[in-house]
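Just dropping this structure here.
Every protein chain of the complex appears in place save one, which is left out.
Which chain is which? They are A, B and C, in the order written, and residues in each are numbered from 1.
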Amino acid sequence: MAISPLDSTLYSGLFGDSETASHLSDEAELKAMVEVEIGLARVQARHGLIATEAAKVVENTLSGIELDPKDFLLATTSAGVPVPGLVAKLREISGGSAADSLHFGATSQDIADTGLMLRLKRIIGLFEHRLNSLVGDISALAREHRATPMAARTRGQMATPVSFGLRAATWVRDLARELRALRKLAENGLFLQLGGASGDLAAMSKDRDLLRKIEADLAGDLGLRSSAPWMTGRAPLLDIATRFAAITNTTGKIGADVLIGTRSEIGEFDLAESGGSSTMPQKKNPVKAEVLVALARLNASHLGALAATGIHAEERDGASWMGEWLTLPQVAAATGASLLRAQELISGLRPEAARMKAAIDASNGLMLAEAASFALMEHMPRSEAQALVKKAANSVRSSGKHLLDEIRSLTDAKVDWDALRKSVESADAAADMTDRLLEEVAELIA
Amino acid sequence: MAISPLDSTLYSGLFGDSETASHLSDEAELKAMVEVEIGLARVQARHGLIATEAAKVVENTLSGIELDPKDFLLATTSAGVPVPGLVAKLREISGGSAADSLHFGATSQDIADTGLMLRLKRIIGLFEHRLNSLVGDISALAREHRATPMAARTRGQMATPVSFGLRAATWVRDLARELRALRKLAENGLFLQLGGASGDLAAMSKDRDLLRKIEADLAGDLGLRSSAPWMTGRAPLLDIATRFAAITNTTGKIGADVLIGTRSEIGEFDLAESGGSSTMPQKKNPVKAEVLVALARLNASHLGALAATGIHAEERDGASWMGEWLTLPQVAAATGASLLRAQELISGLRPEAARMKAAIDASNGLMLAEAASFALMEHMPRSEAQALVKKAANSVRSSGKHLLDEIRSLTDAKVDWDALRKSVESADAAADMTDRLLEEVAELIA
Amino acid sequence: MAISPLDSTLYSGLFGDSETASHLSDEAELKAMVEVEIGLARVQARHGLIATEAAKVVENTLSGIELDPKDFLLATTSAGVPVPGLVAKLREISGGSAADSLHFGATSQDIADTGLMLRLKRIIGLFEHRLNSLVGDISALAREHRATPMAARTRGQMATPVSFGLRAATWVRDLARELRALRKLAENGLFLQLGGASGDLAAMSKDRDLLRKIEADLAGDLGLRSSAPWMTGRAPLLDIATRFAAITNTTGKIGADVLIGTRSEIGEFDLAESGGSSTMPQKKNPVKAEVLVALARLNASHLGALAATGIHAEERDGASWMGEWLTLPQVAAATGASLLRAQELISGLRPEAARMKAAIDASNGLMLAEAASFALMEHMPRSEAQALVKKAANSVRSSGKHLLDEIRSLTDAKVDWDALRKSVESADAAADMTDRLLEEVAELIA
Partner (left out) sequence: MAISPLDSTLYSGLFGDSETASHLSDEAELKAMVEVEIGLARVQARHGLIATEAAKVVENTLSGIELDPKDFLLATTSAGVPVPGLVAKLREISGGSAADSLHFGATSQDIADTGLMLRLKRIIGLFEHRLNSLVGDISALAREHRATPMAARTRGQMATPVSFGLRAATWVRDLARELRALRKLAENGLFLQLGGASGDLAAMSKDRDLLRKIEADLAGDLGLRSSAPWMTGRAPLLDIATRFAAITNTTGKIGADVLIGTRSEIGEFDLAESGGSSTMPQKKNPVKAEVLVALARLNASHLGALAATGIHAEERDGASWMGEWLTLPQVAAATGASLLRAQELISGLRPEAARMKAAIDASNGLMLAEAASFALMEHMPRSEAQALVKKAANSVRSSGKHLLDEIRSLTDAKVDWDALRKSVESADAAADMTDRLLEEVAELIA
């Protein structure tokens, strides 16, 4: 079944990510909830709220059990959340007094939200790993091409010569920022939820110090951050989704750049893999680049949808809560798939230095206009220099000669034109800036 | 696997709709594409473009075949669309000269878009059926309660007494509008896509009249509307999604109304089914009403996302096209699930007339303020009447007496207060308006 | 002041549309509400609900009055809607018994929603006018270039040769569909709102036939469609916004196509106007094309936001209603600005036929691959033909020879290669399809 292509078999090579999906399946959801119940019992026993023996039985009978989602379908339909059915089943399994000690003083949302955070923690760990690899590979690409001349394009127009390395360095800097941000998030942004029925833990204990200890210990055991209940304060989820969307904006930008660079007329990038057409043998469709753009846009939209679920009325807002379930997992899955596709795309990306150079040459030096203006400004006022360059630029269009030659014919200012041309076209400034960005990357991921 | 709860087993009683899903599965997608290929061959044979014998072989070998999505995974990954791999497989199956006649002059998008339209046609048919039933049931509810007094609430405040029937009649009128709109859509809004590689059908034939005939016949055979290619003009998909979102806005409104009406303090609606809590035995959670609100919001967001995919560059825009796949099926599935849940909710909805009446009574006639003003205006200027009613209303708050009694103590205007009170509280105007709306419903679905 | 660039002076040449804005100003909003109040009084007098004399005074004193929004600020803040303050002011102006007859039995939402519909009617009329002109100009462009060869690009890759006329014809067909849709909307989709306090018109009259007449007459007088109240059934607004978004998707597509076609490397379009850079004299930024894309995306997002306001709880849902005010006018304004910018862009669009031809030539016939396959299929099985063309295509990449020459060296099949080449490159099929689309345009706008 596949209403979302993220869940499809047919489209799994485009939009799929089985590893991320394994944390978002019905099975994984139930498993994480069981972990939370076991953890809660263990900590409650440690602090004398339930019997140590009961907690041991809970742990022994429930650890690693396999549950079939179908068995919880009816109870989930009835309660609107799988927890009551799950708890009933777990009580049945652990039996006796252990059954009574399970889920002690907790509410469904405690288990569901904390279980979600556990799964997000694993997903974020996975993304860190992937980002790390991607940052490494793109850094190498940027380093290799730090001085490979390529025309910068601003607003779709050729601007000045830079280097392909500079382009790649902006990709990797933005990914490195997100890698660092994910690490911070994993440390500080994944919260335990423990509030009981209405957020005051009234049924668990009257001893507020004890409650603080249970909260702190459970958070510590689960690797989450301790927190007072956030049942209606959902900014932590929004923050996670924002990071995911920021990642896919950068993979989406890589995709967008590759879509342009692989155009037939441009050909500055070649791809190891590209899609054939059902009828045109010459076509090389940049399929994965399209996927990256499409997934980035999907994430942006889902970020807005998730944000809209952040208005939770009263002590628990069912419709808003459900809205999170309908969007956040898709954001995570789209991010995971984007990281996989970006890695595949980068692995097969072949920068075509000769085509990049040819594009610069084809401009007859028009892209050196800014550099020429600045060189002339050491010999005349800015306005005069710009007027002169503009005049020369207009001549280029009709004459087909090189801009610097046209300028030379208009002025005898003592500019070392050959050095200028060489320096600009050898992309010195871009190479410097590439280094700068790579230094920033190194600091970010240190 | 279940990244989207719409695809989940565990949540299928909340967000699932297996019948709609059956049109959105990988298998259904492949099946519909096969239908289009068979239909194309048949029509092309009819007009002599391919051999009749070949078309027969195509039909005999391919009709009703079962295909396994896994077999097309790799080819879909490579091409970015399942069609090339599917066509290769179909050629292998039909063999010989039939293979050459398959997919003659068509392109992947022709098959994919037309296949999508076929599936949408079935989905729309299904929704018409469900809407029809829902319109019937809510109409009956509205008719039954046309004069069951209930307080209208505007901006969350009790306004004037109307009837529960009027509320239900607004639900059903809006659903009936959408039923009618779906019927029109099914007739006029589902288009054949046939453009060939670049939209001019150049490879199919040079005979433009023949091409028109093939297009018209194929559309006719498939039950779609004939059209010049719309490869980059995606408004037809936006129009379909808008209708789906309009449906879920109404089911969402029903859900929102039920969420309020089932609140503990209000209790004007009771539900046959409602969800228990994992820890509070007295809770009756209006789960399905929450689902309706959550799905309506999801559809609204996806409508925006789908609209954003409507900017298709050049002759075929891969990233935008993929964006449709990532959103439109979810809109359809959420609409289907909403119709099922709405039907279940309505079937179990118990209007509590006594509670509705009690709420009106508890207002001590304050809700009759508007009616009293208008009655007094037959005896004094409007401003005087309103001032008098306002003064009386203020007294009600401290005295706890009925508004009409307070007014009577302030004026001897010859208003028949008992008749007024009876007429307003018996919801005559609301009953009339209920009839009016039901008449509109009858016209809409005629 | 300018929080939205749509309201800005500085950016008015990019995002502004003073004519549409004139219908969306505070002043226009108040004016339209006054028109509704006058119309209501006139119709109520016609049917004896209020005195004819009073209605005349209302009309005489209120027609065309100028109101200062500042005077209604405080009352709007207090009531959350400008109507109560406006009605108070209008009563003050008309005075005496006319004051009492104003706003008789109506509620704020009747006046606000109907006033909005009046303004939307004018805006739609304006858009029809602009679309008509745009359809004419692009039709002429398509006709002129019906056979001007241009490479089709699918998924960013050169596909087959078509014509620029075909591209333009898809633009105009989609605009013509929307022009027709706007006309239908103006006829059938703009509704009177008349429900009174809670939707049953209880305070206006007890005579249901009279109420129907008032409703029908008022709708007729205002040029709107008669309808039972739709206070909570907001699909009519969603339908209008969908049409606006469909328009901007097409102007956005024009913008996206121009952004690519004006790229330095492509240059198939030149623009009469384009933006300079603050530092690069050679730049020609396709500013208006960017604007069209940006506005289309804005509209898509606002369409989703508007759809999300469509869930109206109970009899009047203040927060959802406000959500419409915050989005719908921006959708209208962005659409108006898009139509202006599209007209300006089209007026200055210079298709560069020589560059288009050169791009086709530069492909060494690779774009004829599909046509060659089909030609060969008359002499050999499809698979053989395709294998042969694929082999030849691979040779082209290394040899730099023309594809048809490579094929000729591999087979002696009796294909008239020169005729094929000529027919494909002369864009016969594309010219035919252009005609086809222009015929559809003619029918749509007839």
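The definition used in the following text is that a contact is a pair of C-beta atoms (placed from the backbone, for glycine too) under 8 Å apart; a residue touches a chain by one contact, two chains touch by 3 or more.
Note that the structure is a prediction, hence the values are computed from the model and not measured.
Touching the chain that is not shown, out of A:Arg316, A:Arg341 or A:His402: A:Arg316 (per the contact rule at the top). Checked against the hidden chain, the listed residues C:Ile50, C:Leu118, C:Ala169 or C:Leu259 yield one contact partner: C:Leu259. Considering the full assembly, B:Thr160 is the residue among B:Thr9, B:Thr160 or B:Asn299 that touches the omitted chain.
The hidden chain makes contact, of the residues A:Gly199, A:Gly336, A:Pro351 or A:Gly365, with A:Gly199. Taking the whole complex into account, chain C touches the unshown chain at residues 1-15, 21, 24-26, 29-30, 69-70, 72-74, 76-84, 87, 103, 106-108, 196-197, 203, 255, 259, 273, 275-280, 285-287, 289-291, 293-295, 297-298, 301-302, 304-305, 308-309, 318-320, 322-323, 325-327, 329-330, 332-333.
Although one chain is not drawn, its touching partners on chain A can still be listed: residues 80, 91, 97, 99-100, 105, 152-156, 159-160, 162, 166-167, 170, 173-174, 177-178, 197-203, 206, 208, 211-212, 228-235, 238-239, 242, 245-246, 249-250, 252-253, 256-257, 260, 293, 296-297, 299-305, 307-308, 310-318, 370-371, 373-374, 377, 381-383, 423-424, 428-430, 432-433, 435-437, 440. Of the residues in chain B, those that touch the hidden partner chain are 151, 153-160, 259-260, 262-266, 275, 277, 279-287, 290, 301, 304, 308, 359, 362-363, 366-367, 369-370, 373, 386, 389-390, 393.
Everything that follows uses one rule, which is that only the chains that are shown with their structure count from here on.
If you average the CA atoms of chain B and of chain C, the two centres end up 24 Å from each other.
Each chain gets one centre point, the mean of its Cα atoms, and the points for chain A and chain C are 34 Å apart. Shared contact sites, meaning residues of chain C that touch two or more other chains, fall at 153-156, 159-160, 260, 301, 304, 308, 370, 373.
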